[in-house]
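One structure, as structure tokens, below. Some questions next.
Every protein chain but one is kept in place in this view of the complex.
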Amino acid sequence: MSTETAFKPAHADVERVVRTSFGKQGFLGNIGAWLVDVKPGHVIIELPFSAKVTQQQGLFHGAAIGAIGDSAGGYAALTLMPEHSEVVSIEYKINFVRPAKGQMLRAEGHVLRAGKSVSVSRVDVFAIDQGPTGETKTELVAVLQATFMRVDTKPKATV
Amino acid sequence: MSTETAFKPAHADVERVVRTSFGKQGFLGNIGAWLVDVKPGHVIIELPFSAKVTQQQGLFHGAAIGAIGDSAGGYAALTLMPEHSEVVSIEYKINFVRPAKGQMLRAEGHVLRAGKSVSVSRVDVFAIDQGPTGETKTELVAVLQATFMRVDTKPKATV
Amino acid sequence: MSTETAFKPAHADVERVVRTSFGKQGFLGNIGAWLVDVKPGHVIIELPFSAKVTQQQGLFHGAAIGAIGDSAGGYAALTLMPEHSEVVSIEYKINFVRPAKGQMLRAEGHVLRAGKSVSVSRVDVFAIDQGPTGETKTELVAVLQATFMRVDTKPKATV
Partner (left out) sequence: MSTETAFKPAHADVERVVRTSFGKQGFLGNIGAWLVDVKPGHVIIELPFSAKVTQQQGLFHGAAIGAIGDSAGGYAALTLMPEHSEVVSIEYKINFVRPAKGQMLRAEGHVLRAGKSVSVSRVDVFAIDQGPTGETKTELVAVLQATFMRVDTKPKATV
């Protein structure tokens, strides 16, 4: 059976809210991560290979995998929250299932539960590697389950 | 992208090994759980509603959800281990995403990584509820990520 | 550094609220679990060895360990919530660190964060085993990190 749900965006401006929040996250931008896709309940983030995010041997560092995984799950949750929301990570759990080797890391987050205050996302992280003869290999390297909380950012009315 | 992999059974007798191990688990049998499907890398366990596995209000108890979820993941891992193996849970993480209401609980485990000693499974747990007019509603109620260790059960050679 | 915090009870009647909720949980009572200690931010639950909670070989079943661990963490969180609260598990993560062998299982839950709607607890589960000459051995067998949500149970005013 499928865990995929068709979600409606919470409001018309969901993509702008996500891209604005992402833009303010210095850390993700600094390491070169970018938002590939923002749909209701689904967000994809990619991170190209660079010296900033690897350890010895040309593998992506676990902290980089966790960072884009957590963010893909959190922004997927944010797409289903009402206007004037920000998203905060309560917790996540990550399993590293294969060495993360490749030119690109790709985190696909989708929402499993969109609650009023608490949301749950699942994230798959893939490494995309191009072989010497040009063929592309995509391998699952990590999986996350993560919980997020909505924070209200509505400006208070002044009297 | 998909996390589904086509697995080959580790040996010809995989289903018997799983069913034998399951049969020895008093706890699962006592609460009424049964193995619905055993395929390489995939195992499905169902648990019918009964007073033994519920809390007040007719919901399945979290401990019952965890028990069949953990087992579906572990037995999925066992299908890919060589003969003379037993499987032990190292850890699992469970998110409860909806109230578990229904006549039947169904845990679908599939393997994400089949290592020599350490394996990782993902499990979806659904509640199946039949409405008054006979229509069936299937809802995702919990998700697990779990890690398992292979234990060698090969009888030692005697000289 | 210590993670222990001195908590104040949320109201005068905290122990009664916890014991009442525990009493309604058929599953825990049925397997023989009982509340040993209820203090602000700290709850201890014990579970004696019996055929109901073991697997083959006289070890406690993982589902029993998870059940009293989750409950010790949740009730610890409930002691710090205002009157008219019930507690619901959002998620937990359990590591099984040693075989759970003994006459008694003991779960000690304490709160790490008591939020308005979301709380986090840590739980240590010990097996207590009495040797043939009467000496007692207490071993850590599992650890949990768990997240809980407050649910308001206040009766609505009728006009």
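Observations on the model:
Per-chain residue numbering starts at 1, and chain names A, B and C are given in the order in which the chains are listed.
In this section, a contact is a pair of C-beta atoms (placed from the backbone, for glycine too) under 8 Å apart; a residue touches a chain by one contact, two chains touch by 3 or more.
In this text, all values refer to a predicted model and were calculated from it rather than measured experimentally.
Checked against the full complex, the one of A:Ala10, A:Ala67, A:Leu80 or A:Leu140 touching the unshown chain is A:Ala67.
When the whole complex is considered, the residue among A:Phe49, A:Tyr75 or A:Tyr92 that touches the unshown chain is A:Tyr92. Mapped onto chain C, the interface with the missing chain covers residues 1, 3, 93, 95, 97-98, 106, 108, 112-113, 120, 122, 124, 126, 138, 140, 143, 145, 147.
Listed by residue number, the positions of chain B touching the unshown chain are 90-91, 93, 117-118, 120, 145, 147, 149.
On the side of chain A, the interface with the absent chain consists of residues 24-27, 30, 51-56, 61-64, 66-67, 70, 88-96, using the contact rule stated above.
Everything below uses one rule, namely that only the chains that are shown with their structure count from here on.
Ranked by how close its mean Cα position lies to the mean of all protein Cα atoms, the top chain is B.
Simply put, chain B must spin 180° to overlay its Cα atoms on chain C, rounded in steps of 5. Where the sister copies chain A and chain C meet, the same residue numbers recur on both sides for over half of the interface positions.
Centres computed as Cα averages put chain A at a distance of 28 Å from chain B.
Rounded to whole angstrom units, the spacing between the C-alpha centres of chain A and chain C is 33. Shared interface positions of chain B, i.e. residues touching 2 or more other chains, are given as 93, 95.
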